[in-house]
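Only a single protein chain was left out; the remaining protein chains are all shown in position.
Chain naming follows the written order as A and B, and within any one chain the residues start at number 1.
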Amino acid sequence: MSKLIYLDNAATTSVKPEVFEAMKPYYLENYSNPSSVYSFAGEAKKAMEDARKVIADSLGAAATEIYFTGGGSESDNWVLKGVAEAYQSKGKHIITSKIEHHAILHTCEYLEKHGYEVTYLDVDENGLVTPEEVEKAIRPDTILISIMFANNEIGTIEPIAEIGKVAHEHGVLFHTDAVQAYAHVPINVQEMNIDMLSASGHKFHGPKGIGFLYMSNKVKIGPLIHGGSQERSRRAGTHNVPGIVGMAKAAELAHANMDQTIAKETALRDHLIERLEKEIPYCRLNGDRVKRLPNNVNFCFRFIEGESLLILLDQNGICASSGSACTSGSLDPSHVLLAIGLPHEIAHGSLRLTLSEDNTMEEMDFVADQAKKIVERLRSMSPLYDDFVKQQKEQ
Amino acid sequence: MSKLIYLDNAATTSVKPEVFEAMKPYYLENYSNPSSVYSFAGEAKKAMEDARKVIADSLGAAATEIYFTGGGSESDNWVLKGVAEAYQSKGKHIITSKIEHHAILHTCEYLEKHGYEVTYLDVDENGLVTPEEVEKAIRPDTILISIMFANNEIGTIEPIAEIGKVAHEHGVLFHTDAVQAYAHVPINVQEMNIDMLSASGHKFHGPKGIGFLYMSNKVKIGPLIHGGSQERSRRAGTHNVPGIVGMAKAAELAHANMDQTIAKETALRDHLIERLEKEIPYCRLNGDRVKRLPNNVNFCFRFIEGESLLILLDQNGICASSGSACTSGSLDPSHVLLAIGLPHEIAHGSLRLTLSEDNTMEEMDFVADQAKKIVERLRSMSPLYDDFVKQQKEQ
């Protein structure tokens, strides 16, 4: 098998050819700065405002509620720091969950050093936050609830509309990090009671280095990046027009075909899950079986370690991950797997396979075959497996 | 004249075809996330580290001192807020100038609201900050001096090496916003005593939405964007690989041809300046005549207003600006022109023409011809000009 099988779409996605074509003229021809006044800049400006409308429409929002940023991490940082600063006279308490992305968690830790208090909600064994737990955590000084739409490791989709409802009943702002969910599953900010939502272009076949923050007109926060008067003076910096146009094209394509994509991905996902569960003993599917991103498969295989598994998959042309890409430098086990209650040694053996509509059933079968062989091989080398087998015999 | 004459290269530049070609494979083929562990991601990672090296070399810095950001504004914000926070135990005083870009000035205002004190140095009539003034402003609690390398409106190049020397003699960190200077004029961070330097890709024929911060290894500041462990845990967010590769390609091209480009631009610039000065009465060249970016022309024409001038130039296919693009939404006269001592009514009539090596002498002549006609026409409509002519006659 010489073709690459890319199963790390939660880390990043390929840029669709149509997206690339849409961006192209804004590099080479209409390269102007959309803030300029001459007519040449009008084309770039119009393309940018059309893009804003596309994204706003996809969420049921107004165009004036979409702010372009440099990516999901920037959007997350902006929300947390912006709300913390703007609403501190109301209070200094923030509610989030233990399984958020580090762009949320590390920003919360930063705020804790600056006198804010953060409640990190537990999740159940499938990674679900409950609206009841959220409600219990709300205090008079709570200024923000930030719960991710879908988890980037285990794919669990949170009960966002219900959490938003609870937030609003208590007059608290509600943000959701939808970096993994936007353009993958339907989202409506009105119906789901969302005040702010972060997204990142490269997670849905758009370009890297561009994202957006949806922010309801009722939210009043200052910029994270001060300077020029772009984005109605709330996010400075020359507009990344090709990036904006590309991201909107990707959003448009995703929303036009969302039903089919979800159906296709779900079929691929479920086939892969079924084969792995059936054919590899001592494994565990992580994340909720039903409330789950259509493209996420996440397993723990007992007695083996994640990196070795990844190297061997890689040698067979399979791109996969263990934990998330941005923490690959670290030795710590995934905070998400620990939060759903896995012990350390099991949390170390996780495998995340995140599909796209470009994958095929044959690929799923090849991956299942390979995973089976590799897990067997690694177990035959594992002292933990030895001990386990001996214990079993003794009983 | 149907061809566009683009003279707003200080607002943004066209992406060079070679730059676009360099980026292309990282959109369509090697789209991986460089933080991933499989070998497919190795290509993207290598491209990124090669890019870092190119940029480091161009400045006489080490590769570990280059941090990729989302642009010049982000770099500026990061430096100011990062140093303010990390060095507050030493003091809360910052020195900058009155003619900085808003990415610096508005961030300083933000810091002033948070208990920091900022000294905004005056400049002379050519926009020059003097090392002596900088030295006089240094106090025991001064933690940062931030002076731009070259001004984005009037093109004046500041005595950076000398200011850096003063900073270091007093043990104060020195940052320069080199967004307009980097890849346009030679810069060596060692020789020029620069601790931190901001740059933005799209100002030198690279892509928009990508920039970098050079930060000497001796500087220890926290991130502006918290999250994943990218950029050695100092700037979170999935790497914008195509942007990084494109920016480095643009930097490489610019540095390979810098002498010729400077010679060519200087010739174009001086020809245009000469014709405008000679043929249009009551005009004033803004900015230093010698210590000046090779691509900057900035004039005030008395008795006329900037916007009308721009519209008429635009109708003749000439893209120019008055003040900077990012303040085009505002009605205030340029803070830079006020700082060099121009009265309000003159500051309103400025014209900035910023060239690139792609411009020609014919274009300069065409622009001079048109500007002359347009200024005459607008003056014939101007009550101020009427009054002035009458006064002249009376004397």
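Keep in mind that, in the parts below, a contact is a pair of C-beta atoms (placed from the backbone, for glycine too) under 8 Å apart; a residue touches a chain by one contact, two chains touch by 3 or more.
Methods note: contacts and distances are computed from a predicted model.
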item: Missing subunit (named according to UniProt) among the choices "Cation:proton antiporter", "Fe-S cluster assembly scaffold protein NifU", "Pyruvate ferredoxin oxidoreductase" or "Stage V sporulation protein AC"; value: "Fe-S cluster assembly scaffold protein NifU"
item: Residues from chain A at the interface with the omitted partner, ascending; value: 303-308, 311, 314-315, 329, 331-333, 344-345, 347-348, 380-386
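Following the convention adopted for this analysis, only the chains that are shown with their structure count from here on.
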item: Distance from chain B to chain A - Cα centre to Cα centre, in angstrom; value: 35
item: Chain A residues touching chain B - in the complex, by the definition given at the top; value: 4, 6, 8, 11-15, 17, 20, 23-24, 27-28, 31-33, 35-41, 69-74, 76-77, 101-104, 106-107, 109-110, 200, 202, 207-210, 222, 224-230, 236-243, 307, 310-311, 313-314, 318-321, 324-330
